[in-house]
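For this view, one protein chain was removed and the others were kept in their places.
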Amino acid sequence: MAENILRLEDITMQFGGVVAVNDLSLHVDEGEIVALIGPNGAGKTTAFNCVTGVYEPTNGRVSLLGDVIVENHPQGKMKGQYLGENAGKYTQVVRHTPDQITQRGVARTFQNIRLFGALTVFENVLIAKHMRAKQNFLSAAFRLNAKEEKRMRDEAMALLKEQDLAQYKDEVAASLPYGLQRRLEIARALATNPKLLLLDEPAAGMNPQETQELTDFIRKIRGEYGLTIFMIEHHMDLVMQISDRIYVLDFGKLIAQGSPAQVQNDQRVIEAYLGVADDAEN
Amino acid sequence: MNEKKSKKGAFIALVCVAVLLALTIVLENTLDPTKNIMLFTVLKKGAVYALVASSMNLLNGFTGLFSLGQAGFMLLGAYTYAILTIPTDTRSAVYYLYGGCAINFSLPELFGGGAAGLILGVLIALILAGCVAAAVAWLIGLPVLRLKSDYLAIATLGFAEIIRAVFQWDKLGPVTNGANALKGFPTFSSFNIKGGLRLSTFVAFLLAAVCIGVILLLINSSYGRAFKAIREDEVAAEAMGINLSRHKRLSFCISSFFAGVGGGMFAMFATQAQAKTFTTAMTYEILLIVVIGGIGSISGSCIASFLYLACSEWWLRFLDTEVVLKSGFKVPLLRNGFRMVVFSIIIMVVVLFFRKGIMGDKELPDLFRARKNAKVKGGEGNG
Partner (left out) sequence: MQYALSIFLSGISLGGQYALIAIGYTLVYGILRLINFAHGDVFMVAGLFMVYLSSWFPLWVALPLMLVLTVLLGFAIERAAYKPLRSAPRMSVMISAIGVSYLLQNLATYVTGGLPKSYPNLPLLSDSLVIGGVSTKWVTVITPFLVVALVFALTQLINHTKVGMAMRAVAKDFETSQLMGIKINSVISMTFIIGSALAGIGSMLYFTNYPSIVPLSGALPGLRAFVAAVFGGIGSIPGAVVGAFIIGMSESVIKGSPFSIFSDAFTFALLIVILVVKPTGLFGEKVTDKV
């Protein structure tokens, strides 16, 4: 059996009394493309934020290639407020800041693009190389290790060429058209040399043709960079075409999982998306 | 291609700085400093302020951390420098209220006195001044750098005030001389060779140029890019593997280091160090220089500091003196204090209507490059 590259166990994220993610357990295997779908406000991005260290989950464990990267159990004020049942399962507290998790090989993009707007396309990609550079601020400032700087520049340039972004390298990122900004954000994530890539609504705001191009693009980068991809997406065409497996989240709870075909015909998924017939609200 | 260009640019910049330094020597030895007091005051103080403004820009403009503690770190630097360099035999006179100083050595003397001792002693004292400021910044940074924008500003401002109060404390008198000024240490004028070359302005420019050069090198390195990434978007920077707290603290410490060196140089300029001069108003002054020069432009900060000081201390002086025309007509408004009113109105106009300042976030060489690029692009369009 292939190793789980990413594994979430009983992840619960509670903000006060509001449960945003409720006992979410899932796994992503090496080389897979897995999608996390669900209506707005289902807790998908919150789940991503728990994996990447932006939020500290209230309870549960996240492991990357068998190493625990996040683990927590209700503490302090949350002890009384916790609404789940798996509090006893986890005893240790492991927390990593987002940068540490990125260094371990998890890269991500954001739902609303977060590029370094005033910097050039080249600099945006080059920044990803900073964390692994063998230097300190003195050697960097006094140019004691020019080879390292050159290596970083070369790698960043090579990546821009592979992504067909080389001709824009001196453009200011904020001035790029929307579609290119999305691609640059993915290129920037790839520059961190990830094993696992988390895409948060990569096709948001795209028309059908652009979405189709993105589908091919995601397949392509999975092959070229040996990636595993875990993504949140609303465009069902894209999700159904590309995913090996799909998880469906509603009100923070996992309601279905399986192959695209299985999920498509799942009664609960249809209800979650379209609402039940006697639902007074809709 | 790009690297070659930047190497060429660096070379040109070095030549320009060398020319500028040579010019200060020529200027100081051809013009009589006693007749051009204002010019040389502005030049020396301008060099000091250029350094401090650049250090503030590193933090506020490049890392996006809005800190108002600069005067506090300058104070630390000024006192460290003064305490380490006051000659041992004048110490009892300076510290007469406290019956002498608790620290009884002087760096220039430790290095054997004379010209070599002076140069080495002053250099090491300035570096140590920076180190003390950086060390305090490291300690302060632990709790404070987690705060967001304006809270960070007010907390650092508070720290500067606390430092000022501590240095005026009577109990520390044997070290800090309480609320009294420290005097008698080597100043810029100490570098004038008796009967020979006058080098005081040159020394001020050289020290400032070296420090600003280091700041520029840092900004253009991988660390500088990381700082800019933090300024642009903290969450995205973290997702790119940049350790926020480490980089913020690094930027804070480096900025404070150079503020400390600048503080030492300010003491050299003012020929004394006294806690009550390093007020919040001084920080505001430096902040306004940064704003006028352009937040995110080191060359802007340098140009602005000379302009600012020339205006406030020299060119607008005439506004402070009453003028009565021959016909007996007294020109209205002109009297003591009017200069600063006009000056602050100019500043408000810049803040409100020219928000990018003189340089925006561009450096001097960018301007030339931009013109060249425009030409190239224009040419392509025609062809």
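Read from first to last, the chains carry the letters A and B; within each, the first residue is number 1.
As a convention for this text, a residue touches a chain if its C-beta (ideal position, glycine included) is under 8 Å from a C-beta of that chain, and two chains touch if they have at least 3 such contacts.
Everything quoted here is computed from the prediction, not taken from an experiment.
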Among B:Tyr95, B:Phe269, B:Tyr308 or B:Phe343, the residue in touch with the chain that has been omitted: B:Phe343
Touch with the omitted chain, as defined above, among B:Phe159, B:Phe202 or B:Phe227: B:Phe159
Residues of chain B (touch criterion as defined above) contacting the omitted chain: 60, 66, 143-144, 146-147, 149-151, 153-155, 157-159, 161-162, 165-166, 168-170, 235, 280, 284, 287-288, 291, 295, 335-338, 340-341, 343-345, 347-348, 351-352, 355
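Note that in this section only the chains that are shown with their structure count from here on.
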Rounded Å distance, chain A centre to chain B centre (Cα mean): 44
Chain B - residues contacting chain A, complex: 3, 214, 217-218, 221-223, 225-226, 228-229, 232-233, 235-244, 250, 254, 361
Chain A - residues contacting chain B, complex: 52, 54, 97-100, 102-103, 107-108, 110, 114-119, 123, 126-133, 135, 137, 140-143, 149, 152-153, 188-189, 192
